[in-house]
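The structure appears right after this line, and notes come after that.
One protein chain is absent from this view; the other protein chains keep their places.
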Amino acid sequence: MNKRLGIGVIGLGRLGSSYAKYLNGRIEGAHLVAVSDVNEVAAARLGAELGVSKQYGRYQDLIADKEVEGVVIVSPTSTHQEIVLDAAKSGKAIFCEKPLSISLEAARSMLRVVEQAGVFFQMGFMRRFDKGYVAAKRKIEEGVIGTPVLFKSSSRDPFRPSLEYLDPAHSGGLFVDCGIHDLDLARWYMGEIESVYSIGGTLAYPEMKEIGDIDNAVTSLYFKSGALGTIDLSRNGVYGYDIRTEILGTEGTLKVGYLRETPILVMTKDGITHDTVPYFTERFEQSYITQLQGFVENVQQGKAPSVSCADGVAALQASVAATLSYKENRPVKIQGDDLVQGDDLV
Amino acid sequence: MNKRLGIGVIGLGRLGSSYAKYLNGRIEGAHLVAVSDVNEVAAARLGAELGVSKQYGRYQDLIADKEVEGVVIVSPTSTHQEIVLDAAKSGKAIFCEKPLSISLEAARSMLRVVEQAGVFFQMGFMRRFDKGYVAAKRKIEEGVIGTPVLFKSSSRDPFRPSLEYLDPAHSGGLFVDCGIHDLDLARWYMGEIESVYSIGGTLAYPEMKEIGDIDNAVTSLYFKSGALGTIDLSRNGVYGYDIRTEILGTEGTLKVGYLRETPILVMTKDGITHDTVPYFTERFEQSYITQLQGFVENVQQGKAPSVSCADGVAALQASVAATLSYKENRPVKIQGDDLVQGDDLV
Amino acid sequence: MNKRLGIGVIGLGRLGSSYAKYLNGRIEGAHLVAVSDVNEVAAARLGAELGVSKQYGRYQDLIADKEVEGVVIVSPTSTHQEIVLDAAKSGKAIFCEKPLSISLEAARSMLRVVEQAGVFFQMGFMRRFDKGYVAAKRKIEEGVIGTPVLFKSSSRDPFRPSLEYLDPAHSGGLFVDCGIHDLDLARWYMGEIESVYSIGGTLAYPEMKEIGDIDNAVTSLYFKSGALGTIDLSRNGVYGYDIRTEILGTEGTLKVGYLRETPILVMTKDGITHDTVPYFTERFEQSYITQLQGFVENVQQGKAPSVSCADGVAALQASVAATLSYKENRPVKIQGDDLVQGDDLV
Partner (left out) sequence: MNKRLGIGVIGLGRLGSSYAKYLNGRIEGAHLVAVSDVNEVAAARLGAELGVSKQYGRYQDLIADKEVEGVVIVSPTSTHQEIVLDAAKSGKAIFCEKPLSISLEAARSMLRVVEQAGVFFQMGFMRRFDKGYVAAKRKIEEGVIGTPVLFKSSSRDPFRPSLEYLDPAHSGGLFVDCGIHDLDLARWYMGEIESVYSIGGTLAYPEMKEIGDIDNAVTSLYFKSGALGTIDLSRNGVYGYDIRTEILGTEGTLKVGYLRETPILVMTKDGITHDTVPYFTERFEQSYITQLQGFVENVQQGKAPSVSCADGVAALQASVAATLSYKENRPVKIQGDDLVQGDDLV
């Protein structure tokens, strides 16, 4: 057995705490040696709960810790750049939760830093580790559906997150916060995107107008290959957390996703009914775990990251282009001049 | 019981022959008195088979027939205008299969003629009579999903129709021939469309480039209400005839459509498998019958048509706008100057 | 084209009226020439509606009609024997709705009469003509599931029929009235039944105790081949008309049946819901039509009946054995002494 990889988790919010727990027993080859959060009480509490004695308030101290070989960054997006910079300088292996940044310029800068430092860097896009999505990738590679010609994806939250969370100044807005997952999948399955066109609106939650964000959107994708795509995003999938992707090819179609959480059907005079997937934790817990497992294995075995920093930049770029398209009501090219001003969007 | 309505069917191709058969026994209150086709042999053969003694080569003779109170027009689209004109002048009740025309100008002219003549005119859009689509309309009206905010629809043919059929000079191209159904549903469920944006490509059948049409497309819809839409069209739904529509509202979602034709599941080491819907006949036969039944009842009871001539114009207008948007790669407004040149598209 | 087969329908209740309508336009090669019912008013009304001028009060007159080449018997079960006898003597082709009789002795006598007369006789078991059930038969014959080892079938009514209808003196009781369909399928797919064991109870409708029938039952089947079976019957499938059959083989499993009538899913905070199949008309209308079509074709083409009189006797025999088993709480062999007293059951 390999020596276990010493890991520090930075950012102990909801997802960060989960990551820390997974790393503390469910990820083979991982050794959670430190946790860090600006909220030192939270860090101390989680550390105690997990039996992790190193609990830092300052992430810099975690990075400086010799036992920490890899850092898992789950802190607020606005802090990613600084932390990645420091971690890269210290030569740590890095896992960074999506999005890299809400600023395209910052993201590009992070990519340069990571490349120059030559450190291992894996981007967090957990959907790529879901069994259904993985199976779709493999089926496409096996030629089961021939040449993919249409990518179709939906992301629906079961309720509106808090306005504080949604504030585009932090979240980057609907296309960056939510659509980035679908845009990453689009690239993964179909190759590079040539241009996008978005429409959207504040249709379900008028209060979102105050923070300047929309709650529903549709983005058309034109891929460099000539293939087509459409993504719809919504904050009002009130029936459940509904994440679906479909890839239509010349020889067949793949549909990824499911809606029923509990394996029971209730059949009465009111019809046949089943429940739905509550939220992302239920839908993607195993994907988060598989993702972290992959991170650890890739580092230990000297493999390339499953999702690279460049993938993170590219997905952000598409998200920013989608946002710009919505704002200016015109098709926007992913590369070239169209995005010059994209960085000032949020 | 009312006296039965004397009906003549004009155009005895595949769908026309089916219509004639339905009218000859399965539509209450209808009396099929005459059939007509430029192919007189075909008319004679079908007439003999159905026991309909009046078999005309010239549709004008059918319209002139005193026993014919209503005409069902299922002839090639290019003949619709002339026939509707004649039937309107003769004061016959008219049922006209979609599309009205592939020319927006012609369609608008037909609308004027029909309105001036004051005859009953019902447009053929059979999906509106499918049990699933009808149920969706009712559920929306009942408020089950709150305010609709997203319309999402897919039409996929299981194979490429003949190039002769597809030739845009006759069919109007993908958006008019195929997309018009989805665009009609869009208007029915969501209200008027403000603008559209289309992308497309010849991705599965290179030979379609010769006739100047595409085989896959995605159209974004922006409704006057502010709601959003996306339609994807494909000629390569090789797994089956796949017609699906989804309406997302503030309180819920409706999904219309199904894929399994035969109620059997085969479960072996290769997995769980079922078949698919072969084609439109299987999917919509009952809708065609219900549609004709409604036509007859509406005429007999002096009701308004279920789908009006103006609906036919509006759906064509949206189809033409979608085509123009694809050709010019820009959002196109449904009304106003944007469509001035739309009539020259095909 | 063949000369059409002159047909007379005897018994114009709900199902008989439907049969008459199907035969009057939807069955190729059939010519409905006469209808008959002891309720002469009903016969006259339906005859007028369908444009069938021969409307008899006495079935004997219908049988005596020279134009009538085939009779379709849908009258009450208690009249089947007499009518079959007369029709056989007159050399008419016979279609008889299930069950042949509720008396095993009577049924056996009918079989002898039919065989001696040498007339064409087809038993009515419409499930054998359902697309799903037909596909299952074909898949088994193709070896898709290897050797069948388990037959599993369910028949559930969505509500309790009237006590008058259910009275075992007329209906034969739950196993004969309802279970006979599953027992016929059991023989069709699996071969002859060796023995049965039934349990049952009046569990949902206490008032059924008054007429001496049960509303729920489970019957185990042991086939001559050594294969196994289980059938459950219920009058309280209150969520819908639920008819399902499953055949497990050494290489796979087939499942026949479906529950959703309308192709729409409603997705709200209350979950994902669809409707159910209301009743047998919706579930099996096409099967009834296909069944009659087959009857007409078999007669015209001199083919053997799809379902023979002997099949009718055998299914009844199994139903009577299931009833006896329930009454005596012991396994009952289908053939031999066990059934000697079975004929006195009802």
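Each chain carries a letter (A, B and C) given by its place in the written order, and its residues are counted from 1.
Heads up, the rule we're going with is that a contact is a pair of C-beta atoms (placed from the backbone, for glycine too) under 8 Å apart; a residue touches a chain by one contact, two chains touch by 3 or more.
Here the structure is a predicted model, which is why all the values come from computation and not from measurement.
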Exercise. Hey, which of B:12, B:238 or B:254 is the one touching the hidden chain?
Worked result: B:238
Problem set entry | Absent-chain interface as seen on chain A, which is shown | 24-26, 130-132, 135-136, 139, 144-145, 251-258, 260-269
Exercise. What residue numbers in chain C mark contact with the hidden partner chain?
Worked result: 147, 149-150, 152, 156, 197, 199-201, 203-204, 216-218, 220, 222, 226-230, 232, 234, 236-239, 242, 248-253, 329-331
Exercise. Can you list where chain B touches the absent chain?
Worked result: 238-240, 259-260, 267-276
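FYI, only the chains that are shown with their structure count from here on.
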Exercise. In how few steps can one go from chain A to chain C if every step must land on a touching chain?
Worked result: 1
Exercise. For chain A and chain C, what's the span in angstrom between their mean Cα positions?
Worked result: 58
Seminar exercise, completed: Residues in chain C with touches to at least two other chains are numbered 260, 266-269
